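A single protein chain has been omitted from the complex, and every remaining protein chain is retained in its original position.
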Amino acid sequence: MLAYLLLLVPLPPLGGFLLLALDPYRLDRRPVLALSLAAGIAPLVLFLPLAIAYFTGAVGDMIAPAFTLNFGQYEVALAMQLDPLSAIGASTVTVVASCVMIYAADYMSGARVADLRRFFALMNLFQAGMLSMVLAADSIVFFLGWELMGLCSFFLISYNMTSPRAFAAGQKAFVMTRIADAALLAGLLLLFLEATSVRMDELIPAGLAAEESRAAIIAVLLLVGALGKSAQLPFQTWLPTAMAGPTPVSALLHSATMVAAGAVLLARFAPLIEATPGVAAATAIAGVATALFGALCAIAQTDVKRLLAYSSISQIGYMLLAVGMGAPGVAMAHFVIHAFFKSLLFMAAGVLSHAGGGSTAIEKLRGTAYVAPISFATYTVGAAALAGFPILSAGWWSKEAILGAAVEAGPFGQFLWLVALGGAALTGVYAYRPVLCALRKPLHDAPKGHESWLAVAPLIFLAIMSVLGGYLVEPIIHEMGGHAPHAGLGIEVMGALAAITGLIGSVAVTFIPSWNARIKRARRLRAGMQMDAIYYAFLVRPYRRIVRLLSGRDGRLGKHIGEGPEAQEGGMGDPVGTATVVFGLWLARVVTAPFMPDRFDTVIMRGAREAQRAGLWTRRLQSGRLRDYALGFALGLGVLVILGWGMTWG
Amino acid sequence: MTALNILLVLSAGLFLAGLFGVAARRTLLMQLISLEVMLAGPALGFIAAGAHHGSIEGSAMFILVLGLAAAEVALGLAIYLHMRRATGGDSDAATRLRG
Amino acid sequence: MSWGLAIWAATVAFGAAILAVTRPSAVHALLLLLAALISLGVGFFAMAANFAGAIQLLIYAGAVVAVFVFVVMTIDAGDEAMAAERELLRHAWRWPALIVGLSVVPVIFGIGGGAMGEGDPAPALASDLGLLMFGDWSAATELITLLLIAGMLGVRHLGRKLGPRLRERNPE
Amino acid sequence: MTDGSIWSVAPLVLLGLAAILAMVLAPIQPTPRVRIAAALPMALAVIILLARLGAPEAPVSMLLADDGMARLGSALAAAAGLGILSFTRTICTGREGPALVAIAAAGGVALASANHGATLFLGLELTTLPMVALALMPRTEAAVEAGYKLFLIAGVGAGALLMGLVFGFGASGSLRLDAWSVDGPVAAIGLAFVLVGLSVKFALVPFHMWSPDLFAGAPAPVGAIAGSISKVAVAIAALRIGLSLPAPEIWTLGLLLAGGAAVILGNLAALRQDNLLRMLGYSSIAHSGYIALVLSVGGELMGETVLVYVASYAPAIVAAFAVAGLMGTGTRLEDLRGLAWSRPLAGVALGVALLSMAGLPPAVGFVAKIYLFSTLAGEAAWGPLVIAAIGSALGFAYYLRFAVRIFTAPRQPAPRATLNRADAVAMAASIALLITLGLYPEPLTSLVAASLP
Partner (left out) sequence: MGLSLQILLPFFGGLAVLFAPRFGRDYERYGTIAVMALTLLVLIFSALNGDSGRWLQLVQADWAPSFGIQVLLAMDGLSAAMLAISSILGIVCVFISWEVTHRSAMYHAVICWTVAAANGVFLAFDLLVFAFFWELMIIPAFLLIGLWGHGNREHAAMKFLVFNAVAGLGLLAAVFWMGATAPEITFDAFVLSEAGYSTPVQVILLLGFALAFMVKLPVPPFHAWLPDAHTQAPTAGSILLAGLLLKTGAYGLFRFPPLLFPEGLMAVAPYGMALGAFGVVYGAILACGQVDAKRLIAYTSIAHMSIVLMGVCGGVHFALAGAGVEMIAHAFSSSALFLLIGALQHRTGTRDLRELGGLQKTAPAFATSFAVFFAAALAMPGTANFLGEALVITGMFQVNWAFAAIALVSLVVSVVYATRLIGAIVFGKPKSETAVFEDLKPYELWPIIALGAGTIVFGLFPQVLIGWLRPAIDAALLPLGVGAP
């Protein structure tokens, strides 16, 4: 019976979305805010008792079937389930979503009612999508949630309708994530063909039982799906530009939930990844490489949101490293902790930038520490967790767990551990830059602005979680069936040293003018190693040239088709289509010219002229003179009589 | 070469003479006269064949031919009188309808 | 029943016909036509088709040609008309002669040579003709009367003074 | 006169009565009433003929046959006459119009049931002379000229037919069509002459020259008679000759040459015609050509094809001429623009008639075309098949040229002209006939199959 409660969890946000989007009752500002908050927080209210009951063992794993489909002889049962992964994921999502909803209620209060309604509708839809993905017991609901998140991210990134930059960012995000979704869909469908059923608990064993090459392909496809959605290395360019969206969106989607969905996916299908060693290694390498890449780029950022974006990329890199090392539990632990402190950082940065005159540049944040002390304090706690400040911050525990898991995974793991350690140090450098900047004196006018308690409350809660979260790491790992890695005192000391050097580096970079100038000059690094420009040059521009070539916009193909709309500028080219028309015209002219009763009148006139000449000849015959008619008669008579007579000779 | 053969050849001759007349002569009157000559041909032919075969149908057909000739004369002359006013009796001038 | 006389009469008629058709003057043509028809009548008598001969002489040669003469008299076919006619005829007869000649050859040899099958020649009695015309051939008699009526209707309309409406439709 | 034969001669008698009645009443009564007086006996004749279609044969005299072909032909001729009566207006055909049309119908009936030389000759002449007389009625110069041309050529044709009968009579001793022996040269030449006589009336090339001028010059009823009554009757007479004689070479070869030439010349000449009536004239030559090709090819389907073709052509040409009569003889292509909108019934009637003549699906012409092509293909007569195909392709071009013009939007909205009731009835009847038979050809095909031996 309790299982059906599970089905109810994603329904309130869905209902909220419908009410807000279709807006049957023409709600005003206050009811809209109230409804959004209610719909946003309801899943937390519904799911928490279930989660607590589950974690305390009061209720075991359960599956709530929604309805069944049959394709021919296949029975396809859609359902939701409660198991360690979904419990942890769902609880994190609901908690973070509620915080962001409350924060957004204050942050977005300046918008028009219509925009507000649209914003909260999409946020609720997103939460429904994420929850249904996490709780899904079968691949169809999973993919439904997965794609729904992609759609909402597109609309939310381009929330600011009038700015073309926002729309471009949204489009780029949607296209890149869609490439990954296509790979994921392929993987899921292949799995479905293997298992002839959609249920996760049947897909995974079937995937394991599949023969070598197919299992490898499926694993690679799933990995690509994860990389795309979580903006890992090959697909990472869309996340920084996605910062064009409002801060709550960044806080919810592009830090805690959607971007980390890749990690949840890999954790869900971890057995498949581990079954094929090559793919596991690839995941780990991709993770570490992205972590390093993200950290490096973050250092050079001048905008706090882009900095945090790159930091999300690198943190998720760590999660992938954990999964690669065969410890999905550790990855999920870091997912939880990361969700807390990353959303905290985004929201705090939002308040600070509001206080610092609205721009998110780090320079503009100078002196905001004194204007918005609480949010500055919470930001500092978040930064500490991000940098993995030893013992005190939750980030340290989850990062240690990951590094420990890497060390335990053998010689290859130790090498990755070393790289990850460097990454951790770099993380420390960029994590504290905004904090230190905010502490410095304002250049000229002192920043004013205030902190409303509505915005600050979630920050405080998240700050607490960022500190106390460390205690959650052990239980999460055990819940997920992994064992907490104890890599010995030396490794932990090395970790702490890395964090400390990070802090020192950050202080140095901020306050030593020469280092600070070098960071400002690192333009290539700031632009994410120009990966964006490279993609544009090698992928987007050739594609645009093909499209223009085929659609005839460069006019070359369009002109010679002759009359009709083909010749006008714009989207008419379509070589294959016009090829058929040209062939048809040629055929008509050659074969059926005189009989084509059709608009191609040039053809008709030529055909008609021959018939006309013959017609004229016959009409001249009809001279009108009676004597000629009589002559014609006599001629006919003569011919027939001669023939008649001739016939009888035989 | 029985008598009937000769007579039939002569009746064909009459017919062809009439046909020549219609084809060659331009004035309406002469064309009408040639028409009468043409109809005289079959008259002779029917009577000759009827006599040769001893069947009365020849004479009967002769009477029918006669009836036709009479009707044609009437109509022909009426048309001739009417057209004389417009085209002066010349059949070649009457070419309003052509092409 | 003397076939010789019949053939002789037919040849005379043929000669007269040829001359009638080629004379420029209408009056000469008319007279020659009359001669041809009369000689045909004699031929019919020679072939013992007395009733047909009588009809030929009385109606065909008499009444029909009489109408022609009457019409020719009303129009003054003077000599300048004859000159114009001769002019018109001179260079117009070559083609018709050739084309009509086409069918003369097969007629002469085809009909001339064709086997006619021996028939039992018998005089065509008027009584048999009457029996046939109003017995088996009653339908044909009815139809020939209808034909004459049609001709009469046409002539009567052409002869009538134009009604008011018709006159305004064609003013001439 | 067994009782059966009374019914077999009744149609001819009724038509004669109609002619006489119309002639008598012409000077006294106004023409519409005269038309009704002529129409009633005709309608009765049609009904009797259709009723007796299945009845046993009862020939009234040796001159008139009474088999299925004769009855169907007579019915079509009489029905066509009825249709033509509806648009013989006093303005163009004088007070004597109805009488002449009745006579022509009687001639058609006689010719359709002629199995003897006399009725063949009389039937042929009875359809021609009324046409000449009718052509003269408007007394305009063009009409009289057309009448004269028809008069002379038809006279010459009649002379040729008579010579043919003379030779046949001379050779075989009897004037009955089925008694001809075809072996000697005399009979062959005789048959050639008869073929020439019939071809003149059938307007096959090179004897067709009177037809376009007559259609263009003379008033509408004359063209209608030439197109429907005379074509139907001559086709059936030719069919009867073709069926009774054992396949003489001259007959089939003559028809093949004349027919093929007619199809090609008729269609080509009609291609660039702008005058509606002249185009109909040339296209009627072409349709005679198609029938002649079928007659020349023979085969067991020949009878059915001729009857179906004729039955489908007659209503179409009558409808076309009803509309042409309404719009005057000089109607050019341009005058037809937007006819469907200014005169809906007339526009649709002409449109459907043209579609049927072109042989397009919704109208019965399509069925006739199927029969035509299946006969030609069935007998593997590739020459005529190719000629017929080219002909009908050309036919599409000029028929559709006129048909499309009718349905295009008029430049300036022409006033809605009112039709008199008789015209409206005739047009509506022909549309209904053409479309229903086109969509559901079963009654026509079974009727034709029943009427053939």
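By written order: A, B, C and D. Residues from 1 in each chain.
The definition used in the following text is that contacts are C-beta pairs under 8 Å (C-beta built on N, C-alpha and C of every residue); 3 or more make two chains touch, one makes a residue touch a chain.
Because the structure is predicted, anything quoted here is derived from the model rather than measured.
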*Give me the visible chains that the unshown chain touches, in label order.*
A, D
*Of the listed residues A:171, A:302, A:501 or A:530, which contacts the missing chain in the full complex?*
A:171
*Touching residue (missing chain; options A:47, A:107, A:120 or A:155)*: A:155
_chain D, residues in touch with the chain not shown (by the definition above)_ = 370, 440-442, 445
*May I ask you to list the residues on chain A that touch the chain which is not drawn?*
21-22, 67, 69-73, 114, 118, 140, 143-144, 147-148, 151, 154-155, 158, 161-162, 164, 167, 170-171, 174-175, 178-179, 181-183, 185-186, 189-190, 192-193, 546-548, 550-553, 563-565, 570-574, 576-581, 584, 598-599
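Rule of thumb we're sticking to: only the chains that are shown with their structure count from here on.
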*Centre-of-Cα separation between chain D and chain A, whole angstrom*: 80
*How far is the middle of chain C from the middle of chain D, if each middle is the mean of its Cα atoms, in Å?*
30
*Give me the residues of chain B that touch two or more other chains.*
4, 8, 11-12, 18-20, 22-24, 26, 31, 48, 50, 52-53, 57-58, 60, 64, 68, 71-72, 75, 78-79, 82, 86, 91, 94, 96-99
*Which chain D residues touch at least two other chains?*
118, 122, 125, 129, 132-133, 136, 139, 141, 148-149, 152, 156, 160, 167, 170, 173, 184-186, 188-189, 212-213
*chain B-touching residues of chain C, taken from the complex the two chains share*: 1, 3-4, 6-7, 10-11, 13-14, 17-18, 20-21, 26, 29-30, 33, 36-37, 40, 43-44, 47-49, 51-52, 55-56, 59-60, 63-65, 67-68, 71-72, 75, 77, 85, 88-89, 92-93, 95-97, 99-100, 103-104, 107-108, 111-114, 116, 118-125, 128-129, 132-133, 137, 140, 144, 147-148, 150-152, 154-155, 158-159, 172
_For the chain A and chain C complex, residues of the former touching the latter_ = 627, 630-631, 634-635, 637-639, 641-642, 644-646, 648
*Sites on chain D touched by chain C in the complex*: 9, 12, 16, 19-20, 23, 60-64, 91, 94, 96, 99-100, 103, 106-107, 110, 118-119, 122-123, 125-126, 129-130, 132-133, 136-141, 167, 170-173, 184-189
